[in-house]
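First the structure, which I've put down as structure tokens, then a few questions once you've had a look.
Apart from one protein chain that is not included, each protein chain of the complex appears where it belongs.
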């Protein structure tokens, strides 16, 4: 089963999408399987990270913003705005595809894990994720 | 086939787990297939890297420790100790899920590749990896 998940435009930062994925998985798989996610963009990425304490999320964002600042004189790809090249680099350093085992119709995530869309651009935009679900 | 691999508490650093995975793969798949690994934690991660020379492994650890130091004044998520926020960032920069083709019941790794659990916390703790094995 393949489905495109269309996410509404939201601001820059880590946006939890675990529920959206779980609903689809439960709908199409009641036993074991494999859920693969692929984001169709190069200035937004995927991440599995701690979803309990928002301060951890904020620190991840701030740390990556400091590692990959805007207006770095190294950049030549600047036509699409000061946040574009940092967005590509941040995507490079995180994930574009994720594969998560499914058990009893539920994602095999750890207790503190959530799935996040990481929007690296300032301007909110529609984002699309392809979900492939294998039913064992 | 889905199985949880329970790893005993071991110290911080890169811990090779290729053998543990290979034994399971051989047990459940004699032909071709796909082996997916997902770690259930956000302060430990997965990595495929060189398993021949321990000096390469040591340099990876030291390089990442320098890039992501403890006690960075940027961190606000500090309640769980000085090694906790660096552990989340190091996990973010490496892998949470891996998918490895299986050929003739063996992982399709290169000659110098091994699979590692990267423990980023100081205190040894039990770690769990979910393994999904698809038999073609």
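Read from first to last, the chains carry the letters A and B; within each, the first residue is number 1.
One rule holds in what follows: a contact is a pair of C-beta atoms (placed from the backbone, for glycine too) under 8 Å apart; a residue touches a chain by one contact, two chains touch by 3 or more.
Note that the structure is predicted; figures quoted are calculated from it, not measured.
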| item | value |
| --- | --- |
| Residue of A:27, A:42 or A:111 touching the missing chain in the full complex | A:42 |
| Residues from subunit B at the interface with the omitted partner, ascending | 32, 34, 47-50, 53, 55-56, 58-60, 62-64, 66, 93-95, 98-101, 103, 108-113, 134, 136 |
| Contact set of subunit A toward the excluded chain (per top definition) | 1-2, 36, 38-42, 68, 72, 74-77, 85, 88-89, 91-93, 95-99, 128, 130-132, 134 |
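Just so it is clear, only the chains that are shown with their structure count from here on.
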| item | value |
| --- | --- |
| Distance between the centres, which are taken as Cα means, of subunit B and subunit A, whole angstrom | 20 |
